[in-house]
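One protein chain is absent from this view; the other protein chains keep their places.
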Amino acid sequence: MTEFFVSPAKALFALDLWDAADIVPRDIVLPGPGRALLGAGGAVLRVGPRRWWLDGAGLIADEALAGRGGLTEIGGGWARVRLVGDWRDLVMQSGLFDAEAPAFDPGAVAVTPLCHAPCVLHVRAQTWCEVFVAASHLAHCLAHWRELGWQQGVGT
Amino acid sequence: MLLIPCPHCGPRIQEEFAYERSADSVVRLDDAPDVAMTALFSRANLRGEEAEIWVHAQGCGQWLRLTRDRMSHAIRSVEPL
Amino acid sequence: MRAGSGIDGEAMRFTFDGKAYWGVDGDTLAAALMANGVRLLARSFKYHRPRGIMAMGVEEPSALVTLGEGARAEPNVRASDVFLYPGLVATSQNAWPSLRHDVGAVNSLVSALIPAGFYYKTFFGPPSRWMIYERFIRRAAGLGRPPQGADPDRYGHRAAFCDVLVVGAGPAGLAAALRAVEAGRRVILVEQDALPGGSLLRENVTIDGVPGAKWAARAVGRIRAAGGRVLMRTTATGHWDDNFVTAVERRVEPGQTSRGLAQVLWKLRCGDVILASGALERPLVFADNDVPGIMLAGAARALALRYGVAPGRRAVIATSHDEAYRTAFALAGLGVEIVAILDSRVDPQGALVNAARARFPVLVDARPLRGLRRGVALAGIDAMVGTTRRRFVADCLAMSGGMSPVLHLHRQAGGALDYDAARGAFLPGAARQRQTTVGAAAGEHDLRAILDLSKIDDPLGPVAPAEPGPIWRGEAHGKAFVDFQNDVTTADLALAQREGYVSVEHTKRYTTLGMGTDQGKLGAMVALAQIADERGLPLPQAGLTMFRPPYTPVTLGAFAGPARGDHAAPIRRLPLAEAHDDLGALWVPAGAWMRPRAYLRPGESLGEASLREARMVRSLAGVVDVSSLAKFEIAGPDALAVVEAVCATPVARLGVGRGRYTVMLREDGMVMDDGTLWRLAEDRWLLTSSTGGAARMARHLSYVADILLARPRAAVINVSEHWAGLAFAGPRAAGLLAELTGQPVPAHMGLAQATIAGAPVRVLAASYSGERAFEVHVPAYRAAGVFAALVGAAQGVGGGVYGLDAMDHLRVEKGHVVIGAEADGRAIPADLGLGGMVRKSGGFVGWQALTRPALADCAERRQLVGVTSIDGAPIPEGAMLVVREGEEPVGHVTTSAPRVAGEGAIGLGLLVDGGARHGEALLAWSPTRKQCVSVQVGAPLFYDAEGARYRD
Partner (left out) sequence: MGAGRYSALSLLRGALGGHRHWGRAWRAGEPRGPYDVIVIGGGGHGLATAYYLAKDHGIRRVAVIEKGWIGGGNTGRNTTIVRSNYRQPQLQRLLEYSLKLWHGLSDELNYNVMFSPRGALFLGHSDADMARLAERGDALIAMGIDADLIDRDAVARLVPLFDMGRDARWPIEGGLIQRRGGTARHDAVAWGFARAADNLGVDIIENCEVTGFLREGNRVTGVRTTRGDIAAGRTGICVAGNSGHVAGLAGLKLPIESHTLQAWVTEPVKPMIDTVVMSQTLHCYFSQSDKGGIVGGGDPDFFPSYAQRGAPIRLEDSIAQAISLVPALSRLRMVRSWAGVTDMSFDGSPIIGETPLDGLYLNGGWCYGGFKATPGSGRLYAHLLATGQSHPIAAPFDLARFAQGRTIDEAGAGPMPQNR
């Protein structure tokens, strides 16, 4: 099965910590470079040296940051695409990232362009991967993936 | 096609990065005008190794200081900025 | 029934020049034509000499044909590099009216007049005269006919990463790949042939008890079983920096119809690269060494052993080393009479030579002088044996001047070459990247050494290192070719030396040596030997030309890959694209975006619609989608420092909930972008900037923060796509918005949080149109409802949506500059009338550059002005501003527009010393469009000079 499922990212927030010294605050559990942590309310993805994405509402409260960082809503800018099937092959036909590396396993995160579009990859299982695609590029990416034989699945 | 070791993401393809300028040509906000214009418009442009500023623009956004040979393209060191 | 290592019995029909033939599965077109007795395949590039098969691989210089028909026609395909498929259609090229009777052969008769570089010495006179000659030269040049129309094939790209890439599935490559994969490494093996085995396919050897070809096939199976990736019919063509290798996989043959991808360009990032790319045989140089029937000894052997085809009935073998002796045995096995083996060595020794002596006439100190032609085929050979000239009647000459390792990728990757005098060949020297060379490519031809663990049964035994063929010194009359494809002869090389084109690059460029589609694979070494001899230098000192990608020609479509049609560059779509379509939007490209230009009503022209929309905004209310504008939030305790460094205008005293217009400069002081800056909270700001400059501004903000301010306690977050932006403008806008939100609207340059249609929005009271206006920002996934509510409200009072053209008309009347038009990257703020708002205290990017003396000289600089059409005629956009027609321009019209409020035409322009020229009459002259309009220069402000309409 090679199917993709598309929905808006909606409740997605950028968490920025101001100080390198705060990385990582001891009282908040945050994933290290290239990784994500899954929790009940959603996922936290490390996307940059001082930036995380909170995929889900209320994962970290502003108060918990205690002025050490800030949250910014960004979900309108990203589409959530679930790739189910041989997603590694699809990724490697769409970009120059080593999705076949053994270390790119469930829980891994990568920021890399696919089909020239800004994308954030979050490996959820060997059989599926969640890709955040910059919303304005979505149509173009999906068209390309359809040409490669992928089909849009029903639902999200 | 360089392979640039991003300190945050690991080795990534050159295409994800953008060259900004040689490290000695940063114009500081408080530089006097003549100092600033000299920094902006004078490059050593060595046929050899130079320190350069790059950014992982299509990746994690990390700024890098790359020591790179402009003849062989060999990258000697990469430091986060 | 033929038997060979590379064919099975399945017959298939194909045509060449309209005539039908039969071949078998596994045949190349070259082999199948030879099997059918077709010897004449092509005419040469310059002299139109008859040519047949010279080689059996990618080095074939002459036997080029067009494959396929119609839009799938593919010119210049080597007959030796296309495998037969049912219904294959091949056509000869560069011959008229037919291959056998080619009028172009007249060039052979006048060849004395057209030596290398002849065109540099004649055809003088004005360029127009040269172009007359040139037309004939262009028609005569070229090879096949270009395809017509769009390519029906599809091409893909695929990245792959590996620990070890092995190039070449000959014995050395297979052995290397097996070792690596069994050591647990990620391995990719690429092979340009359709079968693995390389040289094993043209030798009678047994490995581990099975024929070489079968051993190779089993080795591939073992590599795959161990997790290795083996790509057949895949040629590694480029070796770039950091072991990045590009390889082209042919999934169908040239001209063949494909259901999926025709070719895939593999982009391989490799830890180590092992080159097992083999060696190419060198021709011998003698007069008329191109007659059809003369071929490389290895090609003759491949024909016999791989394809089961006898290349002739009577063959002469001419060689400078042992390996070609194998050809004698191979041909004899098919019943070919071996007329003689001519060995240029005086005293060749060894088991193979001795075995040959027992069966064939072996003549030493012997070499060919001239190929004899009857019609278009070989009739015999004149040779020198010792000091005696002898003639041999033969229809095949199998020749070998030694072996040249294939080192293209090694060289592309920056590796050095070492000359080995014994082999007469360049061998791989020190590599610059993590790359090694093995097997014949490293000069090792002994299977026992290559396959050290395998049991090898080779009845003919190992061969001695190859020696180069003898130098040709013109001992017989006729053309002695060194580059068979570009028809470069030894005489051409000598002429180039005489005329001083002695650097090997000069020789190459002057004679076109090695610049054909075979890229000099066949002739480079023999040419170098000839040049060295001519100059009296040792061969390695004659110099080497560069090896440049690709190793074999690569279809342009494969380079482009999926980047065709709309994928050639992504088109970015607005979040409300469907809603605009529903409203009948006419789209216009704006950089990578598509944006609504206008919403045409039936019968309306674009101009009429835009003017209607603009007037609707002036009189009622309108909604325009500004979602593509760049938006950045700058947050953190040090956010103010970032904002102050980026914006040239005062910002520190901006209160929370307030905004203002701002400009951002480059370091050279020129306006980079403009927009509005809003203080969302004490330590959180929103900066908007132009659509086209979004990526540049994102980078700039990041640079300023991380480099100039050395990582302040602040972050820059690109929220461009998060927020859809809808500008709601017009005298009725404030009232309607208050109704929609149920709260008072913010004052001009104020901002408020509100709710529209259930969605939380930000309302920014900023005006671009000159009317009271609000930018409503809403998370993109909730934009549809807000858009519908705003459009509905506007329509309720007779307003509606408007597009980019109307927005442009409105802003021209207000004299707002646009990045890329008035702010064209060459304007400082003062040029655009914005000098007064720039902070005098500096401290922002670009302030130092503004102090440069020439920038203060208004008499030299172009400044923003308004122009009004004196008689109301439309002003051509881009027209020059001149005092009189025909004079040098003093400026130009950057944007023109109809007046929205009132009649007539206006525009903005950049005019030298424009600020001092208000009131002057000039001409807006467009000679390309044959228009000339009288205009009056004035201030760049045509509407509501007091600004009463946009304030609350």
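In this document, chain identifiers A, B and C correspond to the written order of the chains, with residue numbering beginning at 1 in each.
In this section, a contact is a pair of C-beta atoms (placed from the backbone, for glycine too) under 8 Å apart; a residue touches a chain by one contact, two chains touch by 3 or more.
What you see is a predicted model, and the numbers here were worked out from it, not measured in a lab.
Note that the undisplayed chain, when the full complex is considered, contacts B, C. From the set C:Asp17, C:Asp208, C:Asp241 or C:Glu604, the residue in touch with the chain omitted from the display is C:Asp241, counting the whole complex.
If you put the hidden chain back, the residue from C:Arg202, C:His892 or C:Arg949 that touches it is C:His892. Contact with the undisplayed chain is limited, among C:Ala806, C:Met880, C:Ala897 or C:Val935, to C:Met880. For the chain left out of this panel, the touching residue among C:Gly173, C:Gly439 or C:Gly669 is C:Gly669.
The missing chain, though absent from the display, is touched by one residue of C:Val719, C:Ala849, C:Val900 or C:Leu922; that residue is C:Ala849.
Although one chain is not shown, part of subunit C still touches it, namely residues 45, 72-76, 112-113, 115, 118-128, 130-131, 134, 137-139, 141-151, 153, 238, 240-241, 244, 246, 267, 491, 495, 498-503, 505-506, 509-510, 512, 515-517, 519, 546, 548-550, 553-557, 559-561, 563-566, 568-569, 571, 588-589, 666-670, 672, 696, 824-826, 849, 852-855, 876-880, 882, 886-889, 892, 925-929. Although one chain is not drawn, its touching partners on subunit B can still be listed: residues 1-2, 14-15, 18-22, 37-38, 40-47, 50, 52, 54, 70-73.
Keep in mind that, in the parts below, only the chains that are shown with their structure count from here on.
Here A-C and B-C are compared, and the pair linked by more C-beta contacts is A-C. With centres taken as mean Cα positions, subunit C sits 26 Å from subunit B.
Annotation: 32 Å between the Cα-based centres of subunit A and subunit C.
Subunit A has residues 51, 96-97 in contact with two or more other chains.
Each of the following residues of subunit B touches two or more other chains: 13, 61.
Note for the complex: subunit B touches subunit C at residues 1-3, 13-14, 18, 20, 26-33, 35-37, 40, 53, 55, 57, 61, 63, 72-73, 81. Subunit A meets subunit C in the complex at residues 8-10, 14, 16, 18-20, 50-51, 67, 69-70, 72-78, 92-93, 95-98, 100-101, 115-117, 134-140, 143-144, 147-148. Contact residues of subunit A toward subunit B in the complex are 33-34, 47-49, 51, 96-97, 110-113, 118.
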